[in-house]
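Every protein chain but one is kept in place in this view of the complex.
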Amino acid sequence: MSDTWLPSLITETPQAGFELAITLSRKGVRYTQPDPEVLQKLRSVYANDADALTAASQVIAINFQTVAAANNYWRK
Amino acid sequence: MSDTWLPSLITETPQAGFELAITLSRKGVRYTQPDPEVLQKLRSVYANDADALTAASQVIAINFQTVAAANNYWRK
Amino acid sequence: MSDTWLPSLITETPQAGFELAITLSRKGVRYTQPDPEVLQKLRSVYANDADALTAASQVIAINFQTVAAANNYWRK
Amino acid sequence: MSDTWLPSLITETPQAGFELAITLSRKGVRYTQPDPEVLQKLRSVYANDADALTAASQVIAINFQTVAAANNYWRK
Amino acid sequence: MSDTWLPSLITETPQAGFELAITLSRKGVRYTQPDPEVLQKLRSVYANDADALTAASQVIAINFQTVAAANNYWRK
Partner (left out) sequence: MSDTWLPSLITETPQAGFELAITLSRKGVRYTQPDPEVLQKLRSVYANDADALTAASQVIAINFQTVAAANNYWRK
């Protein structure tokens, strides 16, 4: 992964920050398993498993803590 | 999800902040599994599973950390 | 849950803060499964399961981080 | 649990803080399962289970974050 | 492991910081299981397991919180 995919943690809105947290969570997976075909197959499994979805939401929540702090919580 | 669902992390009260943390937790799930019918089916399963409920409460707790910090803990 | 159950994160003592963290952890469960009869039944199961008790203690620990920070760690 | 068991988060040393984190972790369990006989039985199970021990260590780590922050990391 | 592998938490970019978080996550594993052959075998298992990949992404997320804070979130 030599291309730039994370130039900054700063986003314009909280919602864009939440979506960046999703990107970070997925990248964490992709660095471990880079094969898109394997990922596709696994995705269709865990997207139908309640525990897996909660676990995914937890990783997003942890990454969102980082992004939100970076943006000083988008306080005006 | 092109509509705005997270304009701000600021809430008037701690309780509204806790409810926003619940929203964030659910959104984390929905970004991974957007099909409402699948979600409905999964919900009826994990809402009757003690471990799944504890896991859900944990994601809420993590998101509440973010929301509470954003609101400076609603200190007067 | 339209009634007020979380007017503030401020408590007089660390121990009261820990108990508030327990309340937050339980509320996280109740927002997902509001039926008290189901909760009662699940409770008797996980209260006898070591892993479930550790998981419950973990959610309390996460919520206690929030409450303790809100109270500036009850430093004099 | 009406008696006072957590008068303060302040400890003299990091090690005493770590031990307080252990107390907090155990209290999180006891508030959910107060029966000492049940706890004793569960303890002998999970103390011989690697995953349960790692999970216990994780709860201690989370509580130690709180205690360490409260003590400003025992910096001189 | 007497050689230096972590001279600093400071990185030039957020992306380099994320990659350092991956290094930290892997080192956490290697300190517990140093045998590269065992690690290789385990890797081929968990890289094809959705839950294991989410768990790996979570450890990266936690380490990224540390690295991002160390770098003051790469704010200009």
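First chain written, first letter: the chains are A, B, C, D and E, and each begins at residue 1.
The definition used in the following text is that contacts are C-beta pairs under 8 Å (C-beta built on N, C-alpha and C of every residue); 3 or more make two chains touch, one makes a residue touch a chain.
On a predicted model such as this, the values are computed, not experimentally measured, just so you know.
A.B. asks: In the complete complex, the chain left out here touches which of the visible ones?
C.D. replies: Output: missing chain touches D, E.
A.B. asks: Identify the residues of chain E touching the omitted chain, counting contacts across the whole complex.
C.D. replies: Interface residues of chain E facing the absent chain: 4-10, 24-29, 31-33, 38, 42-43, 45-46, 49, 51-52, 55-56, 58-59, 62-63, 65-66, 69-70.
A.B. asks: List the chain D residues touching the unshown chain?
C.D. replies: 13-15, 18-19, 22, 46-51, 53-58, 60-62, 64-65, 68-69, 73-75
Here is the rule we use: only the chains that are shown with their structure count from here on.
A.B. asks: Excluding chain B, which sets of chains remain joined through contacts?
C.D. replies: Apart from chain B, the chains cluster as A, E | C, D.
A.B. asks: How short can a path of touching chains from chain A to chain E be, counted in steps?
C.D. replies: 1
A.B. asks: Any chance you could name the chains that touch chain A and chain D both?
C.D. replies: For chain A paired with chain D, there are no chains in contact with each.
A.B. asks: Comparing centres built from CA atoms, which chain ends up most distant from chain E?
C.D. replies: C
A.B. asks: Working from the CA atoms, figure out how many degrees chain A turns to land on chain C, in steps of 5.
C.D. replies: Superposing chain A on chain C takes a rotation of 120 degrees, nearest 5.
A.B. asks: Please work out the Cα centroid separation of chain C and chain D, and write it as a whole number of Å.
C.D. replies: Centre separation, chain C to chain D: 16 Å.
A.B. asks: Per the centroid of Cα atoms for each chain, what is the distance between chain C and chain E, given in Å?
C.D. replies: A distance of 31 Å separates the two centres.
A.B. asks: Among the residues of chain A, pick out those that touch two or more other chains and give their numbers.
C.D. replies: Expected reply: 46, 49, 51, 55-56, 58, 62, 65, 69.
A.B. asks: Once you've mapped the touching chain pairs, tell me: line, ring, star, complete or other?
C.D. replies: Contact map by chain: line.
A.B. asks: Can you name every pair of chains that touch?
C.D. replies: Result for touching pairs of chains: A-B, A-E, B-C, C-D.
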